[in-house]
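The complex appears here minus one protein chain, its other protein chains still in place.
Take a look at chain A:
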Amino acid sequence: MSAINESVTNMIHSNRAKAPEEAASTDERVRKISPWRVLLDRPELGSIAGTVLVFVFFGIFAGGSGMFALDGVINWAQVAGYLGIIAVGACLLMIAGEFDLSMGSMIGFAGVMVAIPPMYLGWPLWASVIFAFVGSMALGALNGYLVVRTKLPSFIVTLAFMFILRGLTLVLSTGFANSTIVSGIGDKFTEDPVVSALFQGTTLHWLFSALAGMNLIEKLPSGDPVVAGLPKVLVWWIVMAVAAGFVLARTRFGNWIYTVGGDANAAKNVGVPVRRVKISLFVLTAFCACLFGVLQVADVGSAAADRGLQKEFEAIIAVVIGGTLLTGGFGSVIGACFGALIFGVVQIGISYTNIDSDWYRVFLGGMLLLAVLFNHYIRSRAAATK
């Protein structure tokens, strides 16, 4: 016993000034990077493969149908864009280990928050748009506060809000408009230059005209391009995706999101403000849902009580297809965007084929199952090395 004691004491007191490199070089082990880690590094891999698969499929079955002509592309890209906006928010929240099932209802609720004040209360549109964003984000903060405060699963808390907000949307629209649809708001958008510039119609008209002039894109007989410009929803999608992807990968807050989702207790113990991170992300999902709602109201010219129905599930599916773990701690914004793209392509693409569009949900359910199995495989590999 004393011999061990001495040797320990000697080791402690000897070579304490040794340089780190020297100390390290006495350890001959050099770790090998196992090949599956490459997969683990790329959560979006599955969704990229899925996207390729879907494009090949529709290339074969709808290749000559105009689906891949410019107006066809804009068509499905727009569907992907709407979903992509909320998928970006849902993705960050899911990486942090929570869900927001109230996103779909929030889309409808944001719509009536935008439409009712100008139509029935005499507000200017810009004020109601700001009101909708502030109101949604406050509701998101309430969602998040309840989740971190009660420590209940976010699944159940936001499920309650899914019903509360959908119900309120219905109550408000029938109360004010005496109908489930609040119409006539489209003109207000056109009259407000700032709101219209932000949320309505298309942009980059000069580029599309120039491309048409150079015969690079299809033209109408009049010489105008078949598509006037890039829909703003796509611009918003790109902006949100780039911003979220950047925050997640490069910033301190991004590291906190991963830590909180990977192990909330560990996150707390190393000094990450777990509650603040989670609440901010619930505010983000609410913001994304509101953005969806405002863009849709601007596009359609009305708000309706059933807007955004089931969008929360579509967003979660897109995120899961994108490689984000349901349990949190791992995922990718790019993956979620590819997930949304798959959605758009399948939903619109089916109508270009001879396939009955009733198969759309079957197809998506299948994709979801595949994606979950794939992710589960990766995660169990990660767990196996613990």
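Throughout what follows, contacts are C-beta pairs under 8 Å (C-beta built on N, C-alpha and C of every residue); 3 or more make two chains touch, one makes a residue touch a chain; residues count from 1.
Heads up, the rule we're going with is that contacts and distances are computed from a predicted model.
Chemist: Just go with whichever of "[NiFe] hydrogenase diaphorase moiety large subunit", "Simple sugar transport system ATP-binding protein", "Carbon-monoxide dehydrogenase medium subunit" or "Ribulose bisphosphate carboxylase small subunit" UniProt uses as the name of the absent chain.
Modeler: "Simple sugar transport system ATP-binding protein"
Chemist: Return the single residue from A:Phe133, A:Trp256, A:Phe292 or A:Phe343 that touches the missing chain.
Modeler: A:Trp256
Chemist: Tell me which of A:Met67, A:Leu198 or A:Ala267 is the one touching the absent chain.
Modeler: A:Ala267
Chemist: For chain A, which positions touch the chain that isn't shown here?
Modeler: On the chain A side, contact with the omitted chain comes from 1, 4-5, 8-9, 11-13, 16, 20-21, 23-24, 26-27, 29-31, 33-34, 37, 40, 250-252, 254-256, 258-259, 262-263, 265-273, 325, 329-330, 382-383, 385-386.
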